[in-house]
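Here's the structure we're looking at; comments come further down.
Excluded from the complex is one protein chain; the other protein chains are retained at their positions.
After this line comes chain A, so read on.
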Amino acid sequence: MIHFLLLLLATAGFGLLCLSRERHQRDLIGRKLPMRTGYYARWSGIAILAIAFVLAGSRLGWGVGTLEWLGLASVGAVLTMAMLSRRSGRIS
């Protein structure tokens, strides 16, 4: 269960980071976000990844937790990338 939650957090974190980038906003949600919202998206993305790290470390031990956090972060980033490449393919 914790593994699934961590994967969810990692994907959400990278999803928000991706959304905070101006060039991806149109592809992801179809419109540009105001500067301020983009700024919030970036910092909440980083915060979610940080929460996932603390959660992984405290629940799985800091050694294994760090490794699992790194691994799941990669998977989360890949999922975000796949979502972006799918959506941008559909629009263009």
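Operating definition for what follows: a contact is a pair of C-beta atoms (placed from the backbone, for glycine too) under 8 Å apart; a residue touches a chain by one contact, two chains touch by 3 or more; residues count from 1.
Convention: contacts and distances are computed from a predicted model.
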Fill in the blank from the handout: Matching the hidden chain's UniProt record against "PepSY-associated TM helix domain-containing protein", "TIGR03960 family B12-binding radical SAM protein", "Aspartate carbamoyltransferase" or "Sulfate adenylyltransferase subunit 2" returns "PepSY-associated TM helix domain-containing protein"
Exercise for the section: Tell me which residue among A:38, A:57 or A:71 touches the hidden chain in the full complex. Expected result: A:71
Exercise for the section: Mind listing the chain A residues that contact the chain we can't see here? Expected result: 3, 14, 18, 21, 23-24, 63-64, 67-68, 70-72, 74-75, 77-78, 80-82, 84-85, 88-89
